[in-house]
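Next up is a structure, given as structure tokens.
Entry: subunit A
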Amino acid sequence: MNNILPIVALIIFPGGLFLLTSGLAYEWVDRKLIARFQNRFGPRWFQPLADTVKLLAKEEIIPQGVNAFLFILLPVMGLAAALTAALYVPMAGLAPSFSFRGDLVVTLYLLSVLTLCLGLAGANSADRFSLIGATRTLTQVFSYEAPFMLAMLGPAIVTGSWQINEVNAYAQSNLWLIIAQPIGFLVALVGLMGKLELPPFDAPEAETEIVSGALTEYSGRGYALFRLGKNVELVIGLTLVAAFYLGGLASPLDFLWKTLALLLVLALLQTLFARLRIDQTVGLWWRIGALLALVQLLVLIVL
Partner candidate 1 sequence: MMKIGAMFSEVFRSLFNKPTTHTYPVEKIPAPDHYRGKLVYNPETCTGCMLCVKDCPAEALELITIDRKAKKFVMRYHTDRCIFCSQCVENCRFSCLQMSNDQWELAALNKEPFTIYYGKEEDVRFILEPAAAEEAEQPCPESA
Partner candidate 2 sequence: MLDNYQSLEYARELLKPWVLSESTPAPERLDVELSAENLVAAVTALHQAGWGYLSAITGIDRPSSDPEQEGRIEVMYHFCWGGVVTTLRVFVPYSNPVIGTVCIEIPSASLYEREMIELYGVQFPGTPSTDHLLLPDDWPADVFPMRKSFTGFDSPDAD
């Protein structure tokens, strides 16, 4: 029995199947919302699933001049890291499967692994677009990661714990942190957009300049895994932000409406802006994002 639970947690819930399905569902909601914002119909509900199935069925072309081992390994690693991160997060409003002191830091690092894998995958494929995409991806990591972490630390500091579970519990019993720490919420949300390379932070995969950035050479399975990884990260990211800033997640219903509300805001933000150039992104994060998060943190510490 002791051995079965972790396996269930890994394969079915909250890791594995549940996350993959919810990732696809959230991708659909995101696409549909953007389409409606743009006055279009948008895809039907099975479209993300159909995309994934199609990509998985396609031949994977491994270009010459790349390290084939890395080329295949990186997407798997990225997805695995994203799925692992879910184990420490109160998915669907239920208690996380695993929890220990300091799991917040681990989760945040696990969430960055996907981006790192993406960057490495781009650098690994000997394509110009991939290389530029990889450089931009990694540049962007360094710009949003610090503010995003600072923004996540805010709630942790007021809770006095680095354990996601406890922060969640604290958030439930206190004033919503979005009101107490509005700047932190904003930075966290926008940081999540940067993490997921959503517009306007999609310079690393700006299609009109560098086709699809780091993933240009990926087709078939590798591409499908990266996409799934991003979807999973979207769900986890939304859960984290909702748990920390939107009064915690106490039940599946709580989880559903809070993350979907966040997704609505996220979709709106995606549609509203022109793509930022990579230098503008870096400037924005370091000049404004990091500064704001620091101020917030200082205020919290002093108080």
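The criterion applied here is as follows: a contact is a pair of C-beta atoms (placed from the backbone, for glycine too) under 8 Å apart; a residue touches a chain by one contact, two chains touch by 3 or more; residues count from 1.
Criterion applied: all candidates are chains of the complex that A comes from, given by their letters.
Everything quoted here is computed from the prediction, not taken from an experiment.
Peer 1: Need the partner of subunit A in this complex, chosen from 1 or 2. Which is it?
Peer 2: 1
Peer 1: Once bound in the complex, which stretches of subunit A touch candidate 1?
Peer 2: Those residues of subunit A that touch candidate 1 are 33, 35-42, 268, 271-273.
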